[in-house]
Every structure is written in C-alpha cells, then in structure tokens.
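Got a structure for you, questions after.
What you see is the complex with one protein chain gone and the rest in place.
The block that comes next holds chain A.
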Amino acid sequence: MSFEDNQYLTFALGKGRLANKTLELFEQIGIRCDEMKDKNTRKLIFVNEDLKLKFFLAKGPDVPTYVEYGAADIGIVGKDTILEERRNIFEVLDLGFGKCKMCICGPESSRNLLKHHEQIKVATKYPQIAKEYFNEKKYQTVEIIKLNGSIELAPIVGLAPVICDIVETGSTLRENGLVVLEEVCDLSARVVVNQVSMKMQNERITMLVRALQEQIEKNNNA
C-alpha cells in the first residue's frame, strides 16, 4: 500500500463460491463492483473509483497472508483457513454463510481409536487444526499425514484410519461408507482486518462492518 492511495480500501476475497456470496452481500449494502462479474476478464484487480475501493481474488489460504502484510486491508475467508494459517490479524465479523463443520471422520470401525489416548494417524489438509484438536482437546498424540485433496480416500485405501476435514452435507462421506466421528468446530465465512488498517482507517472499516452486520440480520429475518 503506497502512501498516495492510502485512501483506498483494498479487499482480498477467497476465490470461488465465497467471493460470489460476498459480492452479493456487498451489493445489498450499496457496494458494487461490476467489473468482477465479467467471467471472461483477465484483470487481477478491480477498482470502484466512486467509493475508493479495490478488490482482488486470491486463493483462500493466501487471504490471511495478504491481510497480515497490509497488502489488503480487509479479507473475506473461511474460518478453517484462519485457524490453519494462524496469522496476526483481526477477525471482526461472522458473515454467516459458507456454514459447515470441521470434523473427524472415518469408518465406524475407527471410532474406538479415538477413545484411548493412543497414538493415531490422521490424514488432513489442515495439519494445524488437526494437531491442536488432538493434542489440546483430546490429549492424544497424532501422526499427521498432509494431503491436498480428496481426503476421503485416505481411510478407504488404508492410508489413515481417520481424517480431519470439512463436512458440509456429508453426502460424499455416506457414499463412501464413512461417518462423522467427532466434531471439531463450526466454520463459516469471516471478515478479517489488518491490524494497522483497523487503526488508520478505523472509521470507514467500522462503518462497513456495521453495515454488513445489519444487512445479515435483515436477511436472516426476511
């Protein structure tokens, strides 16, 4: 962020469904960024000159990084990413969409392995969350196997008896003979803010967050 354009607020949005939902919500409170809706655009950064706002899309796990640095003042990202990345940022608002759960899953036969504090193998995309859950909450030593996708495969092919992953509807699990064994925490989309921006641009950010909150409540009541 250079000094000249410090009056811009920059948003980093997690790519995908989250970004679309966020833009919808932003539109409801009068913040539009039509450039972004164009599916064929090759632009990386989108500007709303009237409101002095900039937007860019980033991969989910990178959003907290942009925000921690101040490369973006505000980020929209899933709680799972915040927990996993553990960056020094403020988490100021729960947007209420993108709701799902972080769970420990596996075949029914694995349930016993979670009961006796014995060492356990866990396959996951979220090593930090898995490690903290087993060490701090269950007092169980874990051996983490980091995977980058299709985590459900791990128990099926015998890589690990349980997995730690996001569960939305549970249909993938069911189709593959797996069940939720334990719930780790609730997840949803959150607004995160850089610590210096929160201070230097406090008025604008507070106003925006309040407007978002009011809109969410309105939507919930409707």
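Keep in mind that, in the parts below, a contact is a pair of C-beta atoms (placed from the backbone, for glycine too) under 8 Å apart; a residue touches a chain by one contact, two chains touch by 3 or more; residues count from 1.
Everything that follows uses one rule, which is that contacts and distances are computed from a predicted model.
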Problem - Identity of the absent chain, which is to be given by its UniProt protein name, from "DRTGG domain-containing protein", "Serine kinase", "Energy-coupling factor transport system permease protein" or "ATP phosphoribosyltransferase regulatory subunit" - result: "ATP phosphoribosyltransferase regulatory subunit"
Exercise for the section: Using the touch definition up top, pick the residue from A:Met36, A:Leu93, A:Val162 or A:Ala189 that touches the left-out chain. Expected result: A:Leu93
Problem - Contacts of chain A with the absent chain, listed as residue ranges - result: 1-4, 6, 65, 68-71, 88, 90-94, 193-196, 198-200, 202, 206, 209-210, 213
